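In this view, the complex is presented without one of its protein chains, the others remaining in place.
== chain A ==
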Amino acid sequence: MEREALQAAVCELDSAVRPLDENADRAAVIVEASALPAIIRRLRDEPEFAFAQLLDHVAVDWIDRGQFELIYQLYSFKHKHFLSVSVLVPREDPRVPTLCRVHPVAEWQEREVYDLFGVLYEDHPDLRRLFLEDDWIGFPLRKDYQDDFMLDRPR
């Protein structure tokens, strides 16, 4: 499906889905956090979309807006089209339902985002650190992260 057609068709699915037009190179939508697993499951199962693979999961720290943007990149082997699904969560209380039950690969991708941003995935079976030591304090990819080891560039 073409980008605009795909985006419109995905937005038809549910009232919790809105189009995201800043992203010009692939179809992109914003989804309410609570509706996320159900919508991703429908995108996977409905033959019209057939998004069988969760390619990547990343987060962006919009510190000015006080939000984390969680981005899920989906790909369909059948139709060879991409979709980017965003979820906005507040920085103070970043909670989102896990996608482990829909795409098992999400388990490690979510552990990575938890490790570096501190986003809490509700109902995740094994939410531990992935890259950093288990006793690490803080989440280093948050924009306001500070520790004693970091050096500031001298001016």
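Following the convention adopted for this analysis, a residue touches a chain if its C-beta (ideal position, glycine included) is under 8 Å from a C-beta of that chain, and two chains touch if they have at least 3 such contacts; residues count from 1.
Keep this in mind: contacts and distances are computed from a predicted model.
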Among "NADH-quinone oxidoreductase subunit B", "TonB C-terminal domain-containing protein", "ATPase associated with various cellular activities AAA_5" or "Electron transfer flavoprotein subunit alpha/FixB family protein", the UniProt name of the subunit that does not appear here: "NADH-quinone oxidoreductase subunit B"
In chain A, positions touching the absent partner: 131-133, 140, 145, 147, 149-153
